[in-house]
Structures are given as structure tokens and as C-alpha cells.
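Of the protein chains in this complex, all but one are displayed in their positions.
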Amino acid sequence: MPPKSKPAEAKAAAPSEDVSMTDAPEADSPPLILDEHNPAIMAFGQQRIRTVEEQDADLLIQLPGSHEFAASFEFTKEDHTLGNALRYIIMKNPDVEFCGYSIPHPSEELMNIRIQTYKSRGVEGTGANWFAEGTPTEALEKGLNDLIDLCDVVTEKFQGAQEEYGTKMKA
Amino acid sequence: MIIPVRCFSCGKVKLPRRKDALYFMWKIIGAVLIQVKVVGDLWERYLKLIDEGIQDGDAMDQLGCKRYCCRRMIMTHVDLIEKLLKYNPAERDAKKAAMG
């Protein structure tokens, strides 16, 4: 059973430790940044993607099957939530020949994304522009950017629908 | 033993308080607007409705217990705690202590 000396401690410690946090966050600026223990914020400080495997002390080896136009990325602490959404948006990239994701083992918090891009450049003016060149890392970055844009549009549209519903209910 | 706080499957707790106006509305609009939140606060209201002679299925409807996962929480519950409460050493112990 936990000790019986309980909240008194917390009370005593609160005022002195708090000073830096006193400036209350503005209503609409996300104060998350101040929240160092929030997992979403902690994620900014951790290295959670890797394409290169560290073996022993300083020997670096590529994750298997990687070259200029193909690479696997290993994400820690991600699952189907991001994996599938990212896979979809990367597959929408015309430079990408193949994209897939997998979770190698359910009890490890790891998610792998495999990206392969086309090697040959398209012929200009033929409309066959999906044979363009790009590295997997670029494709991944574009995927993340596109997903961020998508989120903005969804928020915008949802708020529009909320307003519409609000006015309809009032009428 | 005692009614669980939430539905095991969906995590609903129980209904917003059943007011007659709301109930009336529910009758008209259907169960769309009012639904069960938690099962923990429905049990006693359910027993009251049963005592009033309402059928169990109808009683659960009135409580806003709509989904079958929430309904089984109430339907299959056996309130064993009532039996265990009959054995209460606490009062006897207190009397003994008072007598020295």
C-alpha cells in the first residue's frame, strides 16, 4: 500500500516549484509546448525514425534492402494510426513505385515503412510525368507535409460544418 | 458482485438523469438523443422501474441503455453484494470494543 503521508507533500512543494509556470497560457495558443511530459511534445525531442542500424559501437549498417531508390524507415512508438495514413498519402505520390508498412511484432512499439521510388525520369511534355525521380526520404517528407495539409483542410471543413449546423439549429 | 461502473465493451457509464421531459422527448424522437453513458448509475434506477412493473427490456430502453453490450451488463448482473452485506462484523466489533 502506498505511504499515508500523501497530498501534504504535494501541497508543500507546489508554491516554490511553480513560479515558472505562473504565466497562464493564452486561450488559443497551444500551451502544449510548456508541457514537457506530454508524450506528443516529448516526441519532438526524441529521435524516432531511423534508416540506419547501429551495430556494436560505431559500425553503421543500412536497414536491409536499401539503396538510392529504396529504403525502409523504422518508427518507434507509432502504430497503424500513423502507419496506414502515411502509407496512403505516400502512395499518392507519383514518384513512388511502392509503399507499404508493417508492424513486425505487436509487443514492440515499432512500425516500419518501406518506400521505393521510380528510377527513370519521365519524358517531358508527354503527360507521363509519374516517372519522375525522387529519393525515399524526400517521398517520406512530402508524405508528412501532405498529411499536415490534409489535417488543416479537415479542420477547416469541420468547423464550417459546425457553424452551418449551429445556424440551422438556431433558425 | 456490485454493478460495474462502466460497460465492459464500450465504456459507457450511464445515462444523463432521467427527467420526465427528456423521457417524453425520447418517446417521440427515439433513442437517438439520449444514450447511456455509464452502467454504474443505472442499476438502481433500473430496479425502481422493475418495481413499478415495467418489463426489463422497456426499462433499459427508458434508461437509454441502447446497445446490446450495455444491456447485457444490466440484464445479467446478479447483485450478490446484498447477500454479503448481511454479514457485518463491524458493528459487533465496535460493541465488543465499547464493552471493553
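Chains here go by letter, A and B, matching the order in which they are written, and residues are numbered from 1 within each.
One rule holds in what follows: contacts are C-beta pairs under 8 Å (C-beta built on N, C-alpha and C of every residue); 3 or more make two chains touch, one makes a residue touch a chain.
The rule is short, and it goes like this: contacts and distances are computed from a predicted model.
> Just by its UniProt name, which of "Trafficking protein particle complex subunit", "GM21880", "DNA-directed RNA polymerases I and III subunit RPAC1" or "Ribosomal RNA-processing protein 42" is the chain not shown in this complex?
Going by UniProt, the chain not displayed is called "DNA-directed RNA polymerases I and III subunit RPAC1".
> Quickly run down the residues of chain B that touch the omitted chain.
1-7, 10-14, 16-17, 32-33, 35, 37-38, 40-41, 43-45, 67, 81-82, 84-85, 88, 90-91, 93-94
> Touching the hidden chain in the full complex, which residues of chain A are there? Just list them.
Against the left-out chain, chain A lists 1-4, 6-7, 9-15, 17-18, 21-22, 24-25, 27, 31-32, 34-35, 37-40, 43-44, 46-52, 60, 75, 78-82, 84-85, 87-89, 91-94, 123, 126-128, 130, 137, 140-141, 144-155, 157-162, 164-165.
Throughout what follows, only the chains that are shown with their structure count from here on.
> When the centre of a chain is set as the mean of its C-alpha atoms, what distance in Å lies between chain A and chain B?
Result: the chain centres lie 43 Å from each other.
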